[in-house]
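The next block holds one structure in the form of structure tokens; read it before the comments.
The chains shown are only part of the set, and none of them has been moved.
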């Protein structure tokens, strides 16, 4: 594995390793720091010292983004979606991709600082906030998932939006008739009424425009009720869509990990979807404590990649890819009898106690195999 | 297929083709433009020029609705719900249907403009907003679905409404006792208190009426808590009802499409409901890119109607109704190896990768058939 491959693995938004996740967290933190420092710079009453510090932090962040841009440009050929052509053309394609353009824009503040430094007005600086918000949208984990949910449910959301528009315009028009004469400022025209209608329908309720006539108040009550119904409907649509999309993504990811564990390969293809549905994946850095002796045990682990060390009293046992551990606490319902610490960065599949029992009903052979292995180990331990 | 049949297909609210969906989108946009221009016309402070532009746009939209009305009248005999009798009686039935009446009302602004043009007061113009909102309710996609959900869940919603009424009247009465003496204006009578109660129970919170005594504030806190509980309950009711109704509709639609794909007809009737549950439908206009070479592949496609062209290197392969494609990316987990572009407008069934794997567990024969075909193709390609 070359250095470029390894760095790409850290920057790939789809990699699930522990280190890659830390890199993403650092990036998100950096963007938030940058946004905060630019925001702080727009406060007119800030003392000059504080303003200089904010400008300095903004500069640092922008420079770091500049180096990030160069790194991402360098590793672009590793991207499987781009690497069908030569390295040069991959990089060119990345520069013109949405991500490439946004990452380039995010560097502008660094250049602006270099040229105009102190004279850069707060107004133009505030533009950077939007650029960095875009960068946040590109790199924040899970935003793609949520965008996908909105895309999947677009027809249902369009229906909810239509319902919203229907209630909104009806409410504004009727409110204009009922209140327009007496409250010229707030209900004197339909656009003015619309402001009241949207504030009420979303149950925000600023209180700047309030109906005063009895009929207007009845209308207001109806609009508020419609508002919480639309909100409830929206919650229903997104709840359904979100849980379906998450289930679908998890299934594919776990399926790919299961394929790497020899233990499961003996199970036929038909049975495997039962198993995939019940496993969860987890990543650990090197040296992390996976199991603490004496703790309550509520799950067992299958090692997909990496090495762990099991400390039973004085002895240390090494387990590698394809091994499993932690099953004894599930079978005997007793506290953990050993410490387990990762030797290298690890990816594991975790089987919860409830899922273990339910799987015992659907796939009795699999559980027997685990029990047989556990028995063998116990006997081995007492030897 | 006659011209009338074809035009009816574009205007039928239940047709799922690409062109029909575009027609619906244009219609919704047109209604929204019309509503906006009428709304703008009610702003008293608008300069005469802008007002004239708004009136002109309103007129254009109303005239377009007039032609739409004539078109819908002409194609009415194609409507399967109306065509049991003679063409004339079908049209007469349509004119008297809810849709017919609303579409006729939507034309009135055009006539009003023609006769009274500039002298038409803003007040009477604002009436048009409601007529066009009704038209929006008739033609916006998905409003029928939502109406159905509310109808299905009417008994649960009535229970929630009863709960709402119980809390509302109790809160208003108690608030009247606690605060009535000191805040004569806001809590001096039960109807006055009701306004505070509804504003608080829906968590809108205008802030125009606020309890001041400690006991009144405790009551206020309880009412707010009841409010978020009612909202949560409503969300639960609508979420359950919405997902059930969507599932039911999709099932019927997909079932009908599956019946048109010979590949599935070999599967027995018992197995087919597993398959129907997992497929999604998608429509494409002619010339659309369905698959892009090099992209990650997460679904395969079955052609229900239409033609696609597969560009593998220099060669072009034509696939027609009943064929499937895109299965290789699922089986091998590699980027797409060809561009696929629609030759005509197409309707397809899409099988997601997660559903593909899960189906592999439930219907192994179906997946074997797909694998066999994929193998045959790969060998054919290397010939």
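For reference, chains read A and B in written order, and residue numbers begin at 1 within each chain.
Just so we're on the same page, a residue touches a chain if its C-beta (ideal position, glycine included) is under 8 Å from a C-beta of that chain, and two chains touch if they have at least 3 such contacts.
The model shown is predicted, which means the values in this text are computed figures rather than measured ones.
Trainee: Could you tell me how many identical protein chains the full complex contains, when just 2 are shown?
Mentor: When the whole complex is considered, it contains 4 copies.
Just so it is clear, only the chains that are shown with their structure count from here on.
Trainee: What angle, rounded to the nearest 5°, describes the rotation that places the Cα atoms of subunit A on subunit B?
Mentor: 90
Trainee: Rounded to the nearest whole Å, what is the centre-to-centre distance of subunit A and subunit B, using the mean of the C-alpha atoms as each centre?
Mentor: Each chain's C-alpha centroid was found; their separation is 28 Å.
Trainee: Give every residue of subunit A touching subunit B within the complex, in rising order.
Mentor: 80-82, 84, 155-156, 158-160, 162-163, 165-166, 169-170, 172-174, 176-177, 188-192, 194, 200, 203-207, 210, 214, 217, 220-221, 224-225, 227-229, 231-233, 235-237, 239-240, 247-249, 251-252, 255-256, 269-274, 276
Trainee: Considering the complex alone, what residue numbers of subunit B touch subunit A?
Mentor: Its residues touching subunit A are 28, 32, 35, 38-40, 42-44, 122, 126, 129-130, 133, 136-137, 140-143, 145-146, 149, 164, 191, 194-195, 198-199, 202-208, 230-231, 234-235, 237-243, 246, 293-296, 298, 333, 335, 352-355, 357-358, 360-362, 364.
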